[in-house]
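Yeah, one chain of the complex is gone here, protein chain that is, but the others are all in their spots.
Just so it is clear, A and B label the chains in written order, and each chain counts residues from 1 on its own.
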Amino acid sequence: MGLFALVFLCLYRAVFGPGVLNRIAAISAIGTKTLVILLLMGFIYNRVEMFVDISMVYALLNFIGTITAAKYLEMKGEL
Amino acid sequence: MTRVTDDIIIRTVARVFMPFIQIYALYVIMHGHHSPGGGFQGGVILGASFILYLITHGVEDAKKRMSELKAGLLSSFGLLIYSGIGLLCLILGSNYLDYGGLSTLLNVIPAQARSLGILGIEIGVGIAVMAVMFSVFFDISTGGILPEDEEDLGVNK
Partner (left out) sequence: MYILHIASIPFLLVSFFFFLAATVGLLRFPDFFCRLHATGKGDTLAVLLSLIGLSIYEGFSLTSLKIIFIAVFMFLAQPTSTHAISRAAMRCGLEPWVKNKEEIK
């Protein structure tokens, strides 16, 4: 339950961060916390084999999305 | 996205991860009836691996691996597998996409023929989805203008 509160705290930085770079870092952090929350939910409901596959896919998507956003900013040349 | 990432860390890490992502995509396609997954989800993950290569290595290198021609042909090939199995069932005497008719061709009982038919359909769908995703991303990132035509058309980069 404590991880939910942490996700909301991170969301604050994602919304209010001055500039777009802070928001990208905050979204990556939210994604990582979501992964752990998914696995814990799998353990609580005793059906852990399903949630392992889902969380691996989400780890991949988080990685690819962050690299894409960073490369787009680098190409644009300015904030 | 026509500029290559001139950073060696990101390029190496992306190159190391690509085979494992593709193996995981094949696993997701094959285990469609046991765990969450199936044809469409596995195809998306397989396409995501090619998109990762396109992002970090630029348009020229990605064109050497999979050109637009190959992507178009692969999408049609996936669709051919899908409807080919359906028509095969039609020819062998059952309804369209009724896999029980395959049991005479493969010498198995009808229940097993149904399971194999679904597996074949998922593979076809996965290949088609992968090719379409790569082709759409390729067209969006270059705007339809290839790097060798840019000097002719007078487009500033």
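In this text, contacts are C-beta pairs under 8 Å (C-beta built on N, C-alpha and C of every residue); 3 or more make two chains touch, one makes a residue touch a chain.
What you see is a predicted model; the values in this text were computed from it and never measured.
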{"item": "For the chain not depicted, the shown chains it touches", "value": "A, B"}
{"item": "Residue ranges of chain B at the interface with the undisplayed chain", "value": "7, 9-10, 13, 16-17, 20"}
{"item": "Contact footprint on chain A, counting only the chain that is left out", "value": "2-3, 6, 9-10, 12-13, 19, 21-22, 24-26, 28-29, 32-33, 35-36, 39-40, 43, 48-49, 52-53, 55-56, 59-60, 62-63, 66-67, 70-71, 73-74, 77-79"}
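Here, only the chains that are shown with their structure count from here on.
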{"item": "Touching residues (chain side chain B, partner chain A) in the complex", "value": "1, 3, 5, 10, 14, 21, 24, 28, 35-37, 41, 45, 48, 51-52, 55-56"}
{"item": "For the chain A and chain B complex, residues of the former touching the latter", "value": "49-50, 53-54, 56-57, 60-61, 64, 67-68, 71-72, 75"}
